[in-house]
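Below is one structure; the comments refer to it alone.
Every protein chain but one is kept in place in this view of the complex.
Take a look at subunit A:
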(Lines give C-alpha, C1' and ligand atoms only; values in the text may rest on other atoms or scores of the structure.)
Protein backbone atom coordinates (compact mmCIF):
# COMPACT_ATOMS: atom_id res chain seq x y z
CA UNK A 1 0.00 0.00 0.00
CA UNK A 2 2.70 2.52 0.96
CA UNK A 3 4.55 1.82 -2.27
CA UNK A 4 1.40 2.48 -4.27
CA UNK A 5 0.69 5.70 -2.42
CA UNK A 6 4.20 6.99 -3.00
CA UNK A 7 3.92 6.15 -6.69
CA UNK A 8 0.57 7.79 -7.03
CA UNK A 9 1.36 11.08 -5.29
CA UNK A 10 3.22 12.89 -8.10
CA UNK A 11 0.60 11.75 -10.61
CA UNK A 12 -2.20 13.23 -8.51
CA UNK A 13 -0.44 16.55 -8.27
CA UNK A 14 0.11 16.61 -12.02
CA UNK A 15 -3.46 15.69 -12.85
CA UNK A 16 -4.96 18.10 -10.29
CA UNK A 17 -5.73 20.95 -12.66
CA UNK A 18 -6.73 18.77 -15.57
CA UNK A 19 -9.15 16.90 -13.30
CA UNK A 20 -10.88 20.16 -12.44
CA UNK A 21 -11.03 21.33 -16.02
CA UNK A 22 -12.32 17.94 -17.10
CA UNK A 23 -15.01 18.08 -14.42
CA UNK A 24 -15.93 21.58 -15.55
CA UNK A 25 -16.10 20.48 -19.16
CA UNK A 26 -18.44 17.63 -18.39
CA UNK A 27 -20.64 19.60 -15.98
CA UNK A 28 -20.63 23.01 -17.66
CA UNK A 29 -23.70 22.38 -19.82
CA UNK A 30 -25.64 21.42 -16.71
CA UNK A 31 -24.72 24.62 -14.89
CA UNK A 32 -25.43 26.66 -18.00
CA UNK A 33 -28.91 25.21 -18.19
CA UNK A 34 -29.38 26.03 -14.50
CA UNK A 35 -28.16 29.60 -14.99
CA UNK A 36 -31.56 31.22 -15.68
CA UNK A 37 -32.92 29.62 -12.54
CA UNK A 38 -29.91 30.73 -10.49
CA UNK A 39 -30.33 34.30 -11.75
CA UNK A 40 -34.03 34.22 -10.95
CA UNK A 41 -33.59 32.61 -7.56
CA UNK A 42 -30.78 34.80 -6.30
CA UNK A 43 -31.72 38.01 -8.13
CA UNK A 44 -35.52 37.92 -7.86
CA UNK A 45 -36.19 35.78 -4.79
CA UNK A 46 -33.35 35.63 -2.29
CA UNK A 47 -32.22 39.20 -2.99
CA UNK A 48 -35.58 40.88 -2.36
CA UNK A 49 -36.21 38.64 0.67
CA UNK A 50 -33.00 39.77 2.31
CA UNK A 51 -33.47 43.41 1.39
CA UNK A 52 -37.09 43.34 2.58
CA UNK A 53 -35.82 42.13 5.94
CA UNK A 54 -33.61 45.19 6.10
CA UNK A 55 -36.40 47.46 4.84
CA UNK A 56 -38.74 46.18 7.57
CA UNK A 57 -36.60 48.11 10.04
CA UNK A 58 -36.75 51.34 8.01
CA UNK A 59 -39.09 54.07 6.89
CA UNK A 60 -39.02 53.92 3.09
CA UNK A 61 -41.32 55.59 0.54
CA UNK A 62 -39.47 54.54 -2.66
CA UNK A 63 -38.51 58.16 -3.41
CA UNK A 64 -36.12 59.00 -0.60
CA UNK A 65 -33.57 56.62 0.81
CA UNK A 66 -34.67 54.36 3.71
CA UNK A 67 -34.35 55.72 7.26
CA UNK A 68 -33.50 53.26 10.01
CA UNK A 69 -36.30 53.18 12.58
CA UNK A 70 -35.49 50.00 14.49
CA UNK A 71 -38.54 48.01 15.62
CA UNK A 72 -40.93 50.89 15.10
CA UNK A 73 -42.80 49.16 12.24
CA UNK A 74 -43.34 46.02 14.28
CA UNK A 75 -44.37 48.06 17.28
CA UNK A 76 -46.94 49.93 15.26
CA UNK A 77 -48.36 46.68 13.92
CA UNK A 78 -49.29 45.39 17.36
CA UNK A 79 -50.01 48.59 19.22
CA UNK A 80 -51.27 51.21 16.87
CA UNK A 81 -52.90 49.67 13.77
CA UNK A 82 -56.50 48.55 13.94
CA UNK A 83 -56.58 47.76 10.23
CA UNK A 84 -53.82 45.24 10.80
CA UNK A 85 -55.99 43.53 13.43
CA UNK A 86 -58.96 43.59 11.05
CA UNK A 87 -56.97 42.06 8.23
CA UNK A 88 -55.71 39.36 10.59
CA UNK A 89 -59.26 38.55 11.63
CA UNK A 90 -60.46 38.38 8.02
CA UNK A 91 -57.53 36.19 7.01
CA UNK A 92 -57.91 33.80 9.95
CA UNK A 93 -61.65 33.48 9.32
CA UNK A 94 -60.91 32.72 5.69
CA UNK A 95 -58.24 30.12 6.54
CA UNK A 96 -60.28 28.52 9.31
CA UNK A 97 -63.32 27.96 7.11
CA UNK A 98 -61.99 27.62 3.57
CA UNK A 99 -59.31 25.00 4.32
CA UNK A 100 -61.41 22.42 6.23
CA UNK A 101 -64.37 22.91 3.88
CA UNK A 102 -62.20 22.56 0.80
CA UNK A 103 -60.46 19.44 2.15
CA UNK A 104 -63.74 17.83 3.19
CA UNK A 105 -65.25 18.57 -0.20
CA UNK A 106 -62.15 17.31 -2.04
CA UNK A 107 -62.15 14.09 0.00
CA UNK A 108 -65.86 13.51 -0.57
CA UNK A 109 -65.50 13.89 -4.35
CA UNK A 110 -62.35 11.75 -4.36
CA UNK A 111 -64.19 8.94 -2.55
CA UNK A 112 -67.03 9.17 -5.07
CA UNK A 113 -64.60 9.03 -7.99
CA UNK A 114 -62.65 6.18 -6.37
CA UNK A 115 -65.65 3.88 -6.67
CA UNK A 116 -64.43 2.98 -10.13
CA UNK A 117 -66.99 4.73 -12.30
CA UNK A 118 -66.94 4.86 -16.06
CA UNK A 119 -65.25 7.89 -17.62
CA UNK A 120 -63.19 8.54 -14.49
CA UNK A 121 -60.38 10.37 -16.38
CA UNK A 122 -62.93 12.79 -17.81
CA UNK A 123 -64.51 13.57 -14.43
CA UNK A 124 -61.10 13.89 -12.87
CA UNK A 125 -60.08 16.46 -15.49
CA UNK A 126 -63.38 18.36 -15.22
CA UNK A 127 -63.16 18.55 -11.43
CA UNK A 128 -59.56 19.64 -11.63
CA UNK A 129 -60.34 22.47 -14.03
CA UNK A 130 -61.43 25.03 -11.36
CA UNK A 131 -58.05 24.60 -9.67
CA UNK A 132 -56.32 25.57 -12.88
CA UNK A 133 -58.57 28.56 -13.48
CA UNK A 134 -59.42 29.44 -9.90
CA UNK A 135 -56.70 31.86 -9.01
CA UNK A 136 -57.04 33.73 -12.28
CA UNK A 137 -58.38 37.23 -12.66
CA UNK A 138 -60.99 36.08 -15.16
CA UNK A 139 -62.60 33.68 -12.70
CA UNK A 140 -62.64 36.34 -9.99
CA UNK A 141 -64.45 38.69 -12.36
CA UNK A 142 -66.87 35.91 -13.25
CA UNK A 143 -67.43 35.28 -9.54
CA UNK A 144 -68.21 38.96 -9.06
CA UNK A 145 -70.88 38.71 -11.76
CA UNK A 146 -72.37 35.54 -10.29
CA UNK A 147 -72.71 36.93 -6.75
CA UNK A 148 -73.59 40.50 -7.68
CA UNK A 149 -76.99 41.95 -6.71
CA UNK A 150 -78.41 41.11 -10.14
CA UNK A 151 -76.09 38.15 -10.63
CA UNK A 152 -76.78 34.52 -11.46
CA UNK A 153 -77.30 33.40 -7.89
CA UNK A 154 -80.02 35.93 -7.21
CA UNK A 155 -81.65 35.33 -10.61
CA UNK A 156 -81.83 31.66 -9.67
CA UNK A 157 -83.22 32.46 -6.22
CA UNK A 158 -85.84 34.76 -7.72
CA UNK A 159 -87.34 31.74 -9.47
CA UNK A 160 -88.43 30.64 -6.00
CA UNK A 161 -89.49 34.12 -5.08
CA UNK A 162 -86.48 34.80 -2.87
CA UNK A 163 -84.87 38.20 -3.09
CA UNK A 164 -81.21 37.64 -2.36
CA UNK A 165 -78.85 40.32 -1.06
CA UNK A 166 -75.93 41.57 -3.08
CA UNK A 167 -73.57 38.92 -1.80
CA UNK A 168 -70.36 40.74 -2.54
CA UNK A 169 -71.38 44.21 -1.34
CA UNK A 170 -72.93 43.05 1.91
CA UNK A 171 -70.24 42.78 4.62
CA UNK A 172 -72.11 39.85 6.19
CA UNK A 173 -71.71 37.71 3.09
CA UNK A 174 -68.79 39.09 1.09
CA UNK A 175 -66.12 37.00 2.81
CA UNK A 176 -68.27 33.89 2.39
CA UNK A 177 -68.40 34.33 -1.38
CA UNK A 178 -64.59 34.21 -1.29
CA UNK A 179 -64.67 31.10 0.90
CA UNK A 180 -67.07 29.43 -1.54
CA UNK A 181 -64.79 30.41 -4.42
CA UNK A 182 -61.86 28.85 -2.60
CA UNK A 183 -63.75 25.62 -1.83
CA UNK A 184 -64.75 25.41 -5.49
CA UNK A 185 -61.04 25.08 -6.31
CA UNK A 186 -60.91 21.67 -4.66
CA UNK A 187 -59.30 19.94 -7.65
CA UNK A 188 -55.71 19.73 -6.60
CA UNK A 189 -56.26 18.29 -3.09
CA UNK A 190 -58.86 15.98 -4.68
CA UNK A 191 -56.30 14.54 -7.10
CA UNK A 192 -53.91 13.92 -4.21
CA UNK A 193 -56.66 12.34 -2.09
CA UNK A 194 -57.60 10.12 -5.03
CA UNK A 195 -54.02 8.90 -5.31
CA UNK A 196 -53.94 8.32 -1.55
CA UNK A 197 -57.18 6.33 -1.62
CA UNK A 198 -55.75 4.13 -4.34
CA UNK A 199 -52.90 3.19 -2.00
CA UNK A 200 -55.18 1.64 0.62
CA UNK A 201 -55.22 -2.12 0.00
CA UNK A 202 -58.64 -3.47 -0.94
CA UNK A 203 -58.31 -6.47 1.37
CA UNK A 204 -58.41 -4.19 4.44
CA UNK A 205 -61.95 -3.27 3.45
CA UNK A 206 -62.75 -6.89 2.74
CA UNK A 207 -61.44 -7.92 6.16
CA UNK A 208 -63.49 -5.12 7.73
CA UNK A 209 -66.65 -6.07 5.87
CA UNK A 210 -66.21 -9.68 7.03
CA UNK A 211 -66.00 -8.21 10.53
CA UNK A 212 -69.36 -6.57 9.89
CA UNK A 213 -68.10 -2.99 9.71
CA UNK A 214 -70.47 -0.65 7.88
CA UNK A 215 -69.17 1.67 5.16
CA UNK A 216 -69.42 4.52 7.63
CA UNK A 217 -67.29 2.67 10.22
CA UNK A 218 -64.85 1.61 7.51
CA UNK A 219 -64.41 5.25 6.55
CA UNK A 220 -63.70 6.43 10.11
CA UNK A 221 -61.66 3.42 11.23
CA UNK A 222 -59.73 2.53 8.10
CA UNK A 223 -59.91 5.07 5.27
CA UNK A 224 -59.35 8.21 7.31
CA UNK A 225 -56.53 6.92 9.56
CA UNK A 226 -54.70 5.42 6.60
CA UNK A 227 -55.17 8.66 4.67
CA UNK A 228 -53.79 10.91 7.41
CA UNK A 229 -50.39 11.41 5.72
CA UNK A 230 -52.25 12.75 2.67
CA UNK A 231 -54.63 14.82 4.80
CA UNK A 232 -51.62 16.27 6.59
CA UNK A 233 -49.88 17.18 3.34
CA UNK A 234 -53.01 18.72 1.85
CA UNK A 235 -53.77 20.66 5.04
CA UNK A 236 -50.30 22.21 5.14
CA UNK A 237 -50.27 23.14 1.47
CA UNK A 238 -53.82 24.48 1.45
CA UNK A 239 -53.32 26.48 4.65
CA UNK A 240 -50.22 28.15 3.26
CA UNK A 241 -52.13 28.87 0.04
CA UNK A 242 -55.03 30.31 2.01
CA UNK A 243 -52.79 32.59 4.07
CA UNK A 244 -51.25 33.86 0.83
CA UNK A 245 -54.55 34.20 -1.05
CA UNK A 246 -54.79 37.56 -2.81
CA UNK A 247 -56.24 37.70 -6.34
CA UNK A 248 -59.93 36.94 -5.64
CA UNK A 249 -60.18 39.48 -2.82
CA UNK A 250 -58.32 42.06 -4.87
CA UNK A 251 -60.60 41.68 -7.90
CA UNK A 252 -63.91 41.29 -6.14
CA UNK A 253 -63.37 44.26 -3.84
CA UNK A 254 -61.65 46.36 -6.50
CA UNK A 255 -58.48 46.25 -4.46
CA UNK A 256 -59.99 47.90 -1.39
CA UNK A 257 -61.06 45.03 0.81
CA UNK A 258 -64.54 46.55 0.87
CA UNK A 259 -67.26 46.49 2.04
CA UNK A 260 -66.12 47.84 5.44
CA UNK A 261 -62.85 45.91 5.19
CA UNK A 262 -64.79 42.63 5.28
CA UNK A 263 -62.61 41.13 2.53
CA UNK A 264 -59.40 42.85 3.56
CA UNK A 265 -57.08 39.87 3.39
CA UNK A 266 -53.72 40.29 5.04
CA UNK A 267 -52.00 40.17 1.65
CA UNK A 268 -54.39 42.79 0.30
CA UNK A 269 -53.63 45.10 3.23
CA UNK A 270 -49.92 44.50 2.68
CA UNK A 271 -50.30 45.29 -1.02
CA UNK A 272 -52.13 48.52 -0.29
CA UNK A 273 -49.58 49.64 2.26
CA UNK A 274 -46.82 49.02 -0.29
CA UNK A 275 -48.28 50.15 -3.57
CA UNK A 276 -51.11 52.54 -2.67
CA UNK A 277 -49.46 54.35 0.24
CA UNK A 278 -45.84 53.54 -0.61
CA UNK A 279 -45.03 52.59 2.97
CA UNK A 280 -42.46 50.04 1.87
CA UNK A 281 -40.84 49.71 5.26
CA UNK A 282 -44.11 48.92 6.98
CA UNK A 283 -45.19 46.60 4.15
CA UNK A 284 -41.91 44.71 4.49
CA UNK A 285 -42.53 44.27 8.20
CA UNK A 286 -46.02 42.96 7.41
CA UNK A 287 -44.56 40.52 4.90
CA UNK A 288 -42.04 39.22 7.42
CA UNK A 289 -44.70 38.79 10.03
CA UNK A 290 -46.77 36.71 7.58
CA UNK A 291 -43.75 34.56 6.84
CA UNK A 292 -43.18 34.04 10.55
CA UNK A 293 -46.86 33.23 11.06
CA UNK A 294 -46.86 30.60 8.32
CA UNK A 295 -43.58 29.13 9.57
CA UNK A 296 -44.96 28.86 13.12
CA UNK A 297 -48.16 27.29 11.90
CA UNK A 298 -46.25 24.75 9.80
CA UNK A 299 -43.85 23.91 12.62
CA UNK A 300 -46.77 23.45 14.99
CA UNK A 301 -48.50 21.16 12.50
CA UNK A 302 -45.40 19.00 12.19
CA UNK A 303 -45.06 18.82 15.96
CA UNK A 304 -48.65 17.63 16.40
CA UNK A 305 -48.49 15.30 13.43
CA UNK A 306 -46.92 12.46 15.39
CA UNK A 307 -50.11 12.21 17.44
CA UNK A 308 -52.52 11.90 14.56
CA UNK A 309 -50.68 11.04 11.33
CA UNK A 310 -50.19 7.30 10.78
CA UNK A 311 -47.23 6.45 8.64
CA UNK A 312 -47.11 2.87 7.45
CA UNK A 313 -43.36 2.54 7.88
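Following the convention adopted for this analysis, contacts are C-beta pairs under 8 Å (C-beta built on N, C-alpha and C of every residue); 3 or more make two chains touch, one makes a residue touch a chain; residues count from 1.
Here, contacts and distances are computed from a predicted model.
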TODO: Consult the UniProt record of the chain that does not appear here and report its protein name from "NADH-quinone oxidoreductase subunit J", "Quinoprotein dehydrogenase-associated SoxYZ-like carrier", "Electron transfer flavoprotein subunit beta" or "sn-glycerol-3-phosphate ABC transporter ATP-binding protein UgpC".
DONE: "sn-glycerol-3-phosphate ABC transporter ATP-binding protein UgpC"
TODO: Would you indicate which residue among A:101, A:222, A:236 or A:294 is in contact with the undisplayed chain?
DONE: A:222
Task: Candidates A:23, A:207 or A:299 - the one touching the absent chain - done: A:207
Task: Chain not shown, touching residues in subunit A - done: 201, 203-204, 206-213, 217, 221-222, 225-226, 310, 312-313
